[in-house]
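A single protein chain has been omitted; all remaining protein chains appear in their positions.
As written, the chain order gives the labels A, B and C, with residue 1 at the start of each chain.
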Amino acid sequence: MPSLHRVAVVGAAGFGGAVAARICHRHPSLELTVLTARSDAGRRHDELYPRYRVPLVMEELDPDRLAERADAAIVAYPHGAAAPAVKTLRERGLKVVDLSADFRLGRERYERWYRRHEAPELLDEAVYGLTEAHRDEIREAGLVAAPGCYPTAALLALWPLREHLQDVVVDAKSGVSGAGREATQTTHFVSVTENVEAYKVDGHRHSAELEQELPYGTRFTFVPHLVPVEQGLLASCYVTADIAAGDALDLYREAYEEEPFVELSDEPPGTDEVRETNRCRVHVRAVGDRVVALAAIDNLWKGAAGQAVQDLNLMLGLPETEGLE
Amino acid sequence: MPSLHRVAVVGAAGFGGAVAARICHRHPSLELTVLTARSDAGRRHDELYPRYRVPLVMEELDPDRLAERADAAIVAYPHGAAAPAVKTLRERGLKVVDLSADFRLGRERYERWYRRHEAPELLDEAVYGLTEAHRDEIREAGLVAAPGCYPTAALLALWPLREHLQDVVVDAKSGVSGAGREATQTTHFVSVTENVEAYKVDGHRHSAELEQELPYGTRFTFVPHLVPVEQGLLASCYVTADIAAGDALDLYREAYEEEPFVELSDEPPGTDEVRETNRCRVHVRAVGDRVVALAAIDNLWKGAAGQAVQDLNLMLGLPETEGLE
Amino acid sequence: MPSLHRVAVVGAAGFGGAVAARICHRHPSLELTVLTARSDAGRRHDELYPRYRVPLVMEELDPDRLAERADAAIVAYPHGAAAPAVKTLRERGLKVVDLSADFRLGRERYERWYRRHEAPELLDEAVYGLTEAHRDEIREAGLVAAPGCYPTAALLALWPLREHLQDVVVDAKSGVSGAGREATQTTHFVSVTENVEAYKVDGHRHSAELEQELPYGTRFTFVPHLVPVEQGLLASCYVTADIAAGDALDLYREAYEEEPFVELSDEPPGTDEVRETNRCRVHVRAVGDRVVALAAIDNLWKGAAGQAVQDLNLMLGLPETEGLE
Partner (left out) sequence: MPSLHRVAVVGAAGFGGAVAARICHRHPSLELTVLTARSDAGRRHDELYPRYRVPLVMEELDPDRLAERADAAIVAYPHGAAAPAVKTLRERGLKVVDLSADFRLGRERYERWYRRHEAPELLDEAVYGLTEAHRDEIREAGLVAAPGCYPTAALLALWPLREHLQDVVVDAKSGVSGAGREATQTTHFVSVTENVEAYKVDGHRHSAELEQELPYGTRFTFVPHLVPVEQGLLASCYVTADIAAGDALDLYREAYEEEPFVELSDEPPGTDEVRETNRCRVHVRAVGDRVVALAAIDNLWKGAAGQAVQDLNLMLGLPETEGLE
């Protein structure tokens, strides 16, 4: 029996980190050795997340001690806070998958949409972790940036057509866990229930990832919406392409035939079909002279922690699907 | 004090008819004299809908007796069943607002999307009841077809730009009451909760109304989605227009400045802001070279029974907003 | 036409105060002249609560200026903060209904369950505002303490039997608006959805009101639960009484026959039957040798602001139901 890879989850008290902890804890080839948290340090993880049943106590981040006990880490810190944490772990030789935006974008684009970058010297080695798009690079990477939840769904809906896109509208609907664990007016039950609403109409930061990953110059508009759902994200994409509709469908079949986590569905996918799975279900249809491509994911799984483990599997030479079925 | 207009609601057991009954019952210039129902005939309305507090017993439809007791009717029958009922009431001289699709479309278009028309001879006199678009004709009409919920929101989002539309995507999200009172797998709580999904991607019948009301040849795609909300509908419209963005916004201000039920909102409107009101809240913004126009309504109010009463007010010479504030 | 009574809502940004503002604004015999808020001072009320459509700007509380413009006030401050505000308004001659717990209890009981009382000298004049129980005193009162939401429902379920209670279990289920507008882990959508849970099992402070209002020595247990509902509260009461079941039912009929806001229902009432109304629907049934009494209210209406206006109507000599139908 091969020895287990020891893994830490840094920032395990938030929603993304908690799912990462849960998946790693049950993963047959990983040993979850360290959980860290900031304000919740000292508490057992299963006290915060009883369903996930991870019996470890969360501790303050101590990079040296962590490096003695882990070979790899999933970092689930907020944007800005992630970069220094990732840097310190990389310096100690750990392979890292980062859930924040800090290593998803080139420096110029990052600083335009977010803030001054805290560890720009790492950007060269960072790989954008949309597994289906960058599998080979991820396999070789020491640092992978797990994509945002919206770009994951939108890009998987669009990827097979990427050479043919002329005009794209992405209307995306996300559950509330995408807004994080912090209690705000936005996440208050009374604000969310019996409500649907768009937000950041003129520029959600996830646009930057679409801009980077789609061919230069693709005209696209992306508008996110909040819906009264806990976990789940649907990206509805409306595409004008320079290819016949029938050919477009062939491209999807070809692209996703062998993908373990992307499924073509004959019917429009519901987010409940993928809840608490790493799957993305895609439905494509030609409607008049437009292609409608719908992709449903669980925003915390394929849209964050699930994809992070999928990437980590590749980085560690493990089967891509291990621990995720 | 002027005498009251006597009004009947035909098909008061369904969601749309029930709201019509509720509004008419409290309307200062209407006297709600008759409610009809099919399988629920004999039951008191407030037994089915306690909150609405309409204490009338629903009866079987008897056109002659109804005509003795009412001057106008709101018909809330399913498509196909409505036409004969409307016909019989028109023959007896009642003014009618019909909530079904039966009189919204020209015959050819109706029969393409729905079925053989049961009363085509009435189509000439029928007016499409989007109040803001056809106010003057409605005032003169004996028969008004209240628009579908999706077209109401989409058209109000697009109307001020209608002469300038080149390409339109309408991504609409509806609450479950839009699917009607019938219990089906689609409306089962377990199917709806924690789920978002598109449906009828390649052709919802409400497309026909958009096609009819938008300028001939406008390229548009309309995809409806179901969200876990009881009442509420958001139409997110993505428009390429032949007009500068700033000018576009002026058109909205101009168009809606005096409208009693359409409000321009500085923020993307949530459906909960209009729940149980006849209002439509519209937010417009130029995003790059596209115009994003969002319209939120209550699908049972402005999207059905509320607009029906708004139309009826005009038909009866009453103030347009009466009974709806 | 009689002149209007001028009324202020102090603390109009919270859920209870917002509903009070909404009701007073539409009340035919009240003129809503002042809204105050603390952190939201300077904002228009309808910006926070668009559906309620109260177009006033909220201001900081300035008792002198307020007293010039209002004859009565509804105070919707948190416990502890309310007492000094009420005191200052009473000193300026306003009639006051207070939504907090500060004037619901005798001093000793208040200080046992809450904190040191800030205005004990007012306790003598304060009347407990369960309208159905204390109507005559309320009519004469200058200061009324609107009951808590749980006690309102539980006491209305139990009141007709109050002389016969031997043993009572109150299992109550409340919607999330009862926890207030503050964003906390408890009110986070992700905590609430797909969840039901009891809280404060060994002593919710509303127990003190039950203890005070039920006959001395009645054995009772009260456990509140949080359910994924926005507005609504159901109190399920399990009673052992020293009276035959049939006689018990007669007591309810007698007690509530003439009550404008309490209805006996043949079926167990759903909270959705009373949403956004001031009604309480009660269902009573003998089950074996126990009496099961169920009462459903809207926690923000009959459980807070609605009952406050019902009380205010009496204090001002207005018809009890005015503005509440």
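Here, a residue touches a chain if its C-beta (ideal position, glycine included) is under 8 Å from a C-beta of that chain, and two chains touch if they have at least 3 such contacts.
Since the structure is predicted, the reported quantities are computational estimates derived from the model, not experimental observations.
Asks: Sort through C:Asp71, C:Glu132, C:Glu230 or C:Asp311 and give me the one touching the missing partner chain.
Replies: In the full complex, the listed residue that touches the missing chain is C:Glu230.
Asks: Among C:Val169, C:Ile243 or C:Leu316, choose the residue that contacts the chain missing from this document, as touch is defined above.
Replies: C:Val169
Asks: Which of these touches the unseen chain: A:Val274, A:Val291, A:Val309 or A:Leu324?
Replies: A:Val274
Asks: Could you please point out the chain A residues that touch the chain left off the display?
Replies: Chain A touches the missing chain through residues 50-51, 193-194, 272-277, 281.
Asks: Pick out the residues on chain C that sit against the missing chain.
Replies: Within chain C, the residues that touch the unshown chain are 167, 169, 171, 173, 175, 191, 194-199, 201-203, 219, 221, 223, 225, 227-232, 234, 236, 238, 268-272, 275, 283, 285, 287-290, 292, 294, 296.
Asks: Considering the entire assembly, which residues of chain B contact the chain that has been omitted?
Replies: Within chain B, the residues that touch the unshown chain are 15, 176-177, 181, 183-185, 187-194, 228, 230.
In this text, only the chains that are shown with their structure count from here on.
Asks: In angstrom, rounded to a whole number, how far apart do the mean CA points of chain A and chain B lie?
Replies: 40
Asks: What is the distance, in whole Å, between the centres of chain B and chain C, each centre taken as the mean of its C-alpha atoms?
Replies: The answer is 37 Å.
Asks: Where in chain A do residues touch two or more of the other chains?
Replies: In chain A, residues 191, 194, 228, 230 touch at least two other chains, as defined above.
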